[in-house]
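Scroll down for the structure; my scribbles are underneath it.
Only a single protein chain was left out; the remaining protein chains are all shown in position.
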Amino acid sequence: MANKAGPQRPNGTAQAKICQFKLVLLGESAVGKSSLVLRFVKGQFHEYQESTIGAAFLTQTVCLDDTTVKFEIWDTAGQERYHSLAPMYYRGAQAAIVVYDVTNQDTFGRAKTWVKELQRQASPNIVIALAGNKADLANKRCVEYEEAQAYAEENGLLFMETSAKTGTNVNEIFLAIAKKLPKSETIGGSGSGQGRRLVESDTTAKTSTSCCK
Amino acid sequence: MSDDLPSTYDVIILGTGMVESIVAAAVARTGKKVLHLDPNTYYGQLWATLSLDSFELWAKTGTSNTKTLKGEDSFKSLSDKALKYYETQDERDCISDLTFNWNIVEDIPESEEEPKEENASGNEYSIKKIRDVSRKFNIDLAPKLLFAKGPMVEILIKSQVSKYVEFLNVNNILIYIDDAIERVPCSKSDVFSSKSVNVVDKRLLMKVLTSIQSYTEESPFFQEYENKTFLDYLKANLPEKFANFILYSIAAGDQNTPCLEGVQKAKKFLSCLGYYGNSPFLWPLYGSSELLQGFCRQCAVFSGIYCLNREVEAIAVEGDKYYGCASNGILLQSEHLVVSNSLLPQQFRGTGPSVKRAVLITDKSIFPEGKEGVSLLQYPTDDSAATILELSGNTCSVPKGLFIVQIVGNCLEEAIKNLFSEGGDDSKPKILYSLRFTLHQMECTGKLPENIHACPGPDFATDFDAEIRKAEEIFKKICPEEEFFAPLPPEPEPPSDEPDSPEEATNDA
């Protein structure tokens, strides 16, 4: 995969810096986490979205002025439903979107719990965004915009009301996160940069360091 | 707790140990409906990786608190069918002789902390200070390593669970020999640059390593040692010191290891060098349980349902077939049950071999001249051995400056005595905290219904090879027609805007 990740055409503008970040989604079941991701990554929306996406994670890039921000987006895969989210989920996450459903007060309450959980479990400088989803269902609204915004401000969170269905504020919230992330060149690449990812071994095998060749 | 769990599945998996989790992912990928339960609030059971708080809590919970059984009658109301109920047991029965203690003061009054002497010896640590960073600890109950070209790595890549986990090399392969710790030269470059091996021994060592690596079943070289030990072979070809290097560190054997077995094990070790740096082993950042969490996540991605903190009180059997699980007042039904040995009902569970383990928190590395990271030290004695794994700050398992030491083996007390100090001796790492216990392997002794599949808990091997084998065996019983971790259909790739490359064209031109 790596060698095909095509670099920019050499005669275009000088190549932009690419930074990669792990972003996790949190929130109650059925608030529309997967729908937000699908809208952002594939531009799609399904009224009856299966509860999982069936992939390890999805990736999408956001272009800022001088930097390309590549998001590695992790969905809960339903593990949050019975409070069984593995600690692994939070490892090395540099950004999180905590999602609630503006038509359901309980999900907002749970969102606050997730924020606390993140502050406890995740790395201290994680960028957290709060997304009030299903903003298109204004007539059924139970969580007031001002209430959520006040909470977000208090806790230093980015905040937007979004609609995966109409696409309102979906790209915007990811863009806002991208802007807030620290973009040093040392981060980026895959993962935390502390360890190494496994790759298909025959491509990295170097007989020279092995014993007898 | 809410009881909105659906009631029927293809497979229910009880326990989130390593084998159970691999089976969970493998089975879910084939499209089977999986329910994965664990009585604990955390993943992994005896394979768990815990923060310091959770670890201390785990220790305090103590050993074999034999469950009081409710009696079969209490389940009769769950179904009209004629079911026989077998009550599950507690995994804690695997642990005995558990002791732990802190070797430092509870707290240091604020005033004394002011003179900044960060690099002074360990007596500046206090229990409080360490507990304050509890979350920076990821302490394994059953740490294991991955062979760089072993079956675990292969499955991680094949399944793509590898995307979830990052690794470090085990960068110091050490042995305790002649009252000192020495680095074991494993590869050609090690042998070359090792100052402690003179030139002639370099050649001897390389000759033996090369013969081992080129070993095939027909190798005439080893046939004369067919009924002898590996040590016999090594001693005939090497000075004793280096014979021990290979026997204990490279082949992970002992004095009785037969020659061919030793050769095969050493060959495996050597053939793993060079794939991920100059080390045959990998260690997962944040601890071993990241792996099983990764498999569980994959199971969830394939619609598996996860429910921790959920006990199954009894296993229901209809005739000679498993029927379902009694849990929290309802009966969950499935075609197959995968269950940890440690939770098996008493009719089916027996105690197997045991080994002593210890977990230490120390203030210095056992091998300060080595590279920071993960060290594996073999501690052979005349009649026994201990394997010591030391993790430093960059493993994300322990705060910087402190070390986690994991010791397995029945001579661990001797190893601890010689390698560490409880205070006073500043030349050795000081033990700040220690926990010791005996780990018993549970075995499945009775004849289980054929649609129940029992999974072993942690064994005493360094690697995960046996776990992968067992998981595949169980998978084959549940999905006899399917390939173990068959590759997924390709994800549609984003349209590429690469220019067409006329590379073949030039060859013709």
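A and B label the chains in the order they appear, each numbered from 1.
In this text, contacts are C-beta pairs under 8 Å (C-beta built on N, C-alpha and C of every residue); 3 or more make two chains touch, one makes a residue touch a chain.
Please note the rule applied: contacts and distances are computed from a predicted model.
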Absent chain [UniProt protein name; select from "Vacuolar ATP synthase subunit D", "Tetratricopeptide repeat protein 8-like", "Geranylgeranyl transferase type-2 subunit alpha" or "DNA replication complex GINS protein PSF2"]: "Geranylgeranyl transferase type-2 subunit alpha"
Contacting the left-out chain in the complete assembly, out of B:I12, B:L204 or B:L377: B:L204
Options B:S21, B:Q160, B:N244 or B:T362, residue touching the unrepresented chain: B:Q160
Touching residues on subunit B - with respect to the absent chain: 157-160, 188-189, 191-193, 199-200, 202-204, 206-207, 278, 487-490, 499-506, 508-509
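By our rule, only the chains that are shown with their structure count from here on.
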Residues of subunit A that touch subunit B when the two form their complex: 4, 6, 9, 51-57, 76-79, 81-84, 86-89, 91-92, 120-121, 191-192, 194-201, 204-212
Of subunit B, residues touching subunit A in the complex: 5, 43, 135, 148-149, 153, 156-157, 160-169, 186-189, 206, 209-210, 213-214, 270-271, 273-278, 282, 284-286, 290, 293-294, 296-298, 300-303, 305-310, 394, 396, 491, 496-499
